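Yeah, one chain of the complex is gone here, protein chain that is, but the others are all in their spots.
So, chain A:
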Amino acid sequence: MSTPSRTDTATAAAAVAATNAPDRGHDHNENEGHGHVEVDGVLLSAELVEGPSVASHDVAEYALWLGDDSLVLAQQLGWWISRAPELEEDIALGNIALDLIGHARSLLHYAGAESNRTEDDLAYWRTEPSWRSAHLFEQPNGDFAHTIARQFIAANYLFELYSRLADSADATLAAIAAKAVKEVDYHRDHAAQWVLRLALGTEESRARMICGLGDLWPFVDELFVDEPLIDRLDGVAVRPSTLRAPATDAMAPVLREAELNEPRGFISSGGGRRGDHSENLGPLLAEMQVLARAHPGASW
């Protein structure tokens, strides 16, 4: 979660409403009258992990893989805010998107240092072939079940990845991963809860969950493909193929409890790490980059 104040929103709302006793904790503020309001500004920059080092070309490329995955996923999840099935989900999906933007910013910042580019240079001024996101993250939101299926796979993959990357020989990647893994753990839990609710809820929700999982599963394989880059980053990067078993094992009990089978159908050939993307990335980037590109050199 991004900040404690956001973590406990639902609990806080309940507390505000349920208590029949004056909330002593707030008397102090109330008595200050209307002249002064405490500033609860979230210093988002404090959320970012910035290492002292500059990544080598290969490490920068690897950071780009991970940063692009997170940014593309965050960009998709941002759409849900004000459109989620219930208010609590506007907040939860917003939280997850915020965490992912945080990871993306740290990773892109690190990736860009080598070529003297900022996180925004990388986010707003690269065209499609220079992106390194895997196809899973590029898949559209679909209905809520598709979004949950994508979250379920993504969060389980990212959790296994960051748990291991926290031991990377690269101190910056290790620090970013150590922070990210705690947040992704929550994303994993959020997704698992919804897989269960949808799969075991109503007939309609079950049908939709099965459909969503089936539509997203073809993009699982690409996550575990070892590209030549990985051979050059021994001890620094996590070898994707080593993540297949733990990620699958982590998803299995949830699928079992949800009475869902691991879908067996198409397997997408992927190619995102080499710049070959799904058809969804182009429009996503067009929307994300439109304003920045209309004002070259401007700062915001």
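Here is the rule we go by: a contact is a pair of C-beta atoms (placed from the backbone, for glycine too) under 8 Å apart; a residue touches a chain by one contact, two chains touch by 3 or more; residues count from 1.
Here is the rule we go by: contacts and distances are computed from a predicted model.
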From "Polysulfide reductase NrfD", "ABC transporter ATP-binding protein", "Phosphate transport system permease protein PstA" or "1,2-phenylacetyl-CoA epoxidase subunit A", the hidden chain's UniProt protein name: "1,2-phenylacetyl-CoA epoxidase subunit A"
Residues of chain A (touch criterion as defined above) contacting the omitted chain: 2-3, 5-6, 9-10, 12-14, 16-23, 26, 29-30, 33-34, 37-42, 44-45, 71, 75, 78-79, 81-91, 94-95, 97-98, 101-102, 104-105, 108, 119-120, 123-124, 143-144, 196-198, 200-202, 204-205, 208, 287-288, 290-292, 295, 297-300
